[in-house]
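The other protein chains are all here in position, but one chain of the complex has been omitted.
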Amino acid sequence: MGNTFGQIFRVTTFGESHGGGIGVVIDGCPPKIDVSEAEIQRELDRRRPGQSKIATQRKEEDRCEILSGVFDGKTLGTSISILVRNKDTRPQDYAEIATKFRPSHADFTYEAKYGIRNWQGGGRASARETIGRVAAGAIARKVLQHFCPKIDIVAYVAQVYDLVAKIDNSKVQRADVEANIVRCPDAAAAKKMISLIEKTRAAGDSLGGVVECVVCNPPAGLGEPVFDKLEADLAKAMLSLPATKAFEIGSGVAATRMRGSEHNDPFEMRGGRIRTSTNYSGGIQGGISNGEDIYFRVAFKPPATIAREQQTVTASGGRAKLAALGRHDPCVLPRAVPMVEAMAALVLCDHTLRQRAISFHK
Amino acid sequence: MGNTFGQIFRVTTFGESHGGGIGVVIDGCPPKIDVSEAEIQRELDRRRPGQSKIATQRKEEDRCEILSGVFDGKTLGTSISILVRNKDTRPQDYAEIATKFRPSHADFTYEAKYGIRNWQGGGRASARETIGRVAAGAIARKVLQHFCPKIDIVAYVAQVYDLVAKIDNSKVQRADVEANIVRCPDAAAAKKMISLIEKTRAAGDSLGGVVECVVCNPPAGLGEPVFDKLEADLAKAMLSLPATKAFEIGSGVAATRMRGSEHNDPFEMRGGRIRTSTNYSGGIQGGISNGEDIYFRVAFKPPATIAREQQTVTASGGRAKLAALGRHDPCVLPRAVPMVEAMAALVLCDHTLRQRAISFHK
Amino acid sequence: MGNTFGQIFRVTTFGESHGGGIGVVIDGCPPKIDVSEAEIQRELDRRRPGQSKIATQRKEEDRCEILSGVFDGKTLGTSISILVRNKDTRPQDYAEIATKFRPSHADFTYEAKYGIRNWQGGGRASARETIGRVAAGAIARKVLQHFCPKIDIVAYVAQVYDLVAKIDNSKVQRADVEANIVRCPDAAAAKKMISLIEKTRAAGDSLGGVVECVVCNPPAGLGEPVFDKLEADLAKAMLSLPATKAFEIGSGVAATRMRGSEHNDPFEMRGGRIRTSTNYSGGIQGGISNGEDIYFRVAFKPPATIAREQQTVTASGGRAKLAALGRHDPCVLPRAVPMVEAMAALVLCDHTLRQRAISFHK
Partner (left out) sequence: MGNTFGQIFRVTTFGESHGGGIGVVIDGCPPKIDVSEAEIQRELDRRRPGQSKIATQRKEEDRCEILSGVFDGKTLGTSISILVRNKDTRPQDYAEIATKFRPSHADFTYEAKYGIRNWQGGGRASARETIGRVAAGAIARKVLQHFCPKIDIVAYVAQVYDLVAKIDNSKVQRADVEANIVRCPDAAAAKKMISLIEKTRAAGDSLGGVVECVVCNPPAGLGEPVFDKLEADLAKAMLSLPATKAFEIGSGVAATRMRGSEHNDPFEMRGGRIRTSTNYSGGIQGGISNGEDIYFRVAFKPPATIAREQQTVTASGGRAKLAALGRHDPCVLPRAVPMVEAMAALVLCDHTLRQRAISFHK
């Protein structure tokens, strides 16, 4: 039951690291939206392995095929399905983890939950699972742009380990993000990050960090009171990504050390409409967007699979050492950027449709 | 559509600050669970206003009535409904905000979304909305204890503004939490927190902070792959509480500055079962509980409604000053403790039932 | 989990025959719709017991109270809750069925499912449960009229036992339906029906029959392909009503004895738009409304609870005789009319909002 996301714009993903393929079914997509495989591919290319020297070297082109739901380049309103075949599989690299649990990976918990697991490449717990999300996110973005033409969603790497980029989140440009392989718009920091990641990989280790995301020019009124607050759905979306450990909306953790008189965003008239003069709220108040930019941060842990030898146990409870084979990311941050954008697009698209459903206007 | 939470154990809340009352309907509750109004009341009493000198002085007893679903002290398996009447309402205190938007409150966004709002006491955006959650949480806890007798959920205040308590989260006792009115198990820190809150209220201001929560002795196997990861549902649950700004699972933000070789939790045999020797994962790996304690942190901002005068605008766009009347919490943290526990209980109860549904065992 | 209906306009009901009360929570209702207790009461009065000599003589006024979600006579967009208190309860009348299962009632199956049941008055299986549906239906009707001003929903009794009314379903007027206590617009048939029901009650027996429903002037485009076809959701809605045994859309069972060349509804231009010249489809093709009147039939069995002595067993498996005490309907048809209308309104309202959500038009 955990493979579907969204209330109206609903995506259901499937597929494992090894096996027939990975994909997604999208239900509730409005009709007549222009959609092409090329546009989806562009996002998948930002996510795919082997895209740079700091990513895993698994060789996957991740070519997508739209199986249904699009006709003559336009969505039909009926369910859209997209398939990406797995090509460069190496089950033999994973033979050892068929019996040994990788520390902090999902091997043990899948076994505990299901009593069975596909140990090849991490199975359903592989980050390849996010292919379906990114493909669906590309379509969600097109729907969003149809209904909210000015909206834009830009994520970027803000921190790798102890290297913190200097970024004014109100001015980030996608071109600056894509200008380097670590996807950090602060070029100087990016250079250091790349170097640190390379050194860490060489040492058989891995690194965590932070992705920040800005939704520019969202409409006011998205999000629902109580449980489906916009930040709650964003939090769930982000914490559902592999390797995430924290979510902060607007001021985030820093809000805990502020007084109301500092943290409150005063209202003012600007450009003919009601605006706030600061944006500690991160564009959301009472769970509903106020029309200011929405910004949030997602913390990623260092990847669990490392080449360095670690202490673990076998399925039968014996002590064991494990040094992972297989091809892995020493730092997921650069490839996480399109995943964060995709999940943000899914949440915003769904809430846009939800708001259309209940709007009083005929 | 945003007033329901859960997939199997589903709660739907209703009610506004002022009006006929607040309540909840619980669907999907197993039958024959012992439930009494007294047990629910105990949790509501921890949440209710006026419980101490540092909480809002609104006088509400928040007496609950079980309207249906319980017979001879046991759940029937059919929908349970619980009602709490509003008593001490003062609509006149809110007359000014019928036309002026409180900075960082939900007044403006409800108006933007719906074109109408109940301005009395914050309407549906009032923290009184959490009464239904806390009542449902009390029942969820009973269901959890039936299926997982050793489980316990304890939350506490870990930080108020810049006052950080010293707490070993593996040893927190509920009695120590309830030993003082700020619900911080570090007695020395608690004293300072109380004093700071009192001073801040006197100054017409408000304070943020952190609630930490530990789920002791959970079973392994709770949580679903992909979107409904256990930490994702916890994140949504917590970010759906009023005034929350961040959620951290296990190592949280600190994970971003760690290497995989440090952060990974080595497996070992202990007490005859597979355990981890550290717990940076916070009890969840790959979205599924591993049987270790689950711990997480929730960041709260300072409450938006303060007595101090603030800059704002009116509904018609005029500049205005606003100094809130009404009775408000200078710091929501102490009353947020039972809310966090309730939401955690709802998530864990729902995932316990989900796991039972798909378990292979007959 | 079975107490909620609808995807966007979602109703959740609660309450048992005996106990604190019966009610409903409505989520996903658009804001600013005019709603009053009087309008809801009007529908509840058509449903309530004791309304005529052919209905059960339980004395319930079924006064409704709107607890939340409506402010100054308009919906707020947030969850609406409505409560009806139980007044005229007589648990003593049901003491015998605490241990004996009424044939064809829900006593045995609730016991089999839950291992516990509220035997007073049928508990959750009582037809009193439909109070929440009828109250919600009254609001759904208001929402429908806002978005589709010409739409109307009229149900009526078409058959009682072997008495079949003569009715042209394209011309039924609500006034004719309400003109007699059996709610059959064929006055001559109505008279016979009333007489038969009275005789049957006197004999300690009960009768089945058919309710027919017409949705006049629906918009085209409601309903979803595949699983949520409009007739599928109507079928579920109707079969979820107590005592129902069959659902027919348009030509219904009669279609099985027709050839395609007879059954197909030819298209033609009429009044400047595409119409069909016959309507065997019942206004729905491929699961989606085509703009013609939607008509369907619902078959009701004779009520299970009868005064006449019947063969049964006790909970411990002993042979027993049972002659029901309590106050019961000898024929549910007249009171089922507002229930059928309410369920139809819920389905159409939900699909109207669903269609708004995914419409391409901005």
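Points to keep in mind about this one:
Going by the order they are written in, the chains are A, B and C; count residues from 1 in each one.
The criterion applied here is as follows: contacts are C-beta pairs under 8 Å (C-beta built on N, C-alpha and C of every residue); 3 or more make two chains touch, one makes a residue touch a chain.
What you see is a predicted model, and the numbers here were worked out from it, not measured in a lab.
When the full complex is taken into account, the listed residue touching the unshown chain is C:S289, out of C:T75, C:N180 or C:S289.
When you scan C:T109, C:Q173, C:S195 or C:N217 for touch with the missing chain, the hit is C:T109.
Considering the full assembly, C:E248 is the residue among C:E43, C:D62, C:E248 or C:E341 that touches the omitted chain. Looking at chain C, the residues touching the absent chain are 1-5, 7, 13, 101, 103-106, 108-110, 112-115, 124-125, 129, 159, 161-162, 200, 205-210, 220-229, 231-240, 242, 244-253, 255-269, 274, 276-277, 280-282, 284-291, 299-306, 308, 310-313, 317, 319, 354-355, 358, 360. Taking the whole complex into account, chain B touches the unshown chain at residues 7-8, 28-33, 77-79, 146-147, 225-226, 353-354, 356-360, 362. Where chain A meets the chain that is not shown, the touching residues are 1-4, 8, 10, 12-16, 19-23, 25, 27-28, 31-32, 65-69, 71, 74, 76-81, 83, 110, 113-118, 123-124.
Assume only the chains that are shown with their structure count from here on.
Relative to chain C, the chain whose mean Cα position lies farthest away is A. Separating the CA-averaged centres of chain A and chain B is a span of 26 Å.
For the pair chain A and chain C, the distance between C-alpha centroids works out to 45 Å. Chain C has its Cα centroid 38 Å from the Cα centroid of chain B. The set of chain C residues that touch two or more partner chains comprises 8, 28, 31-32, 77-79.
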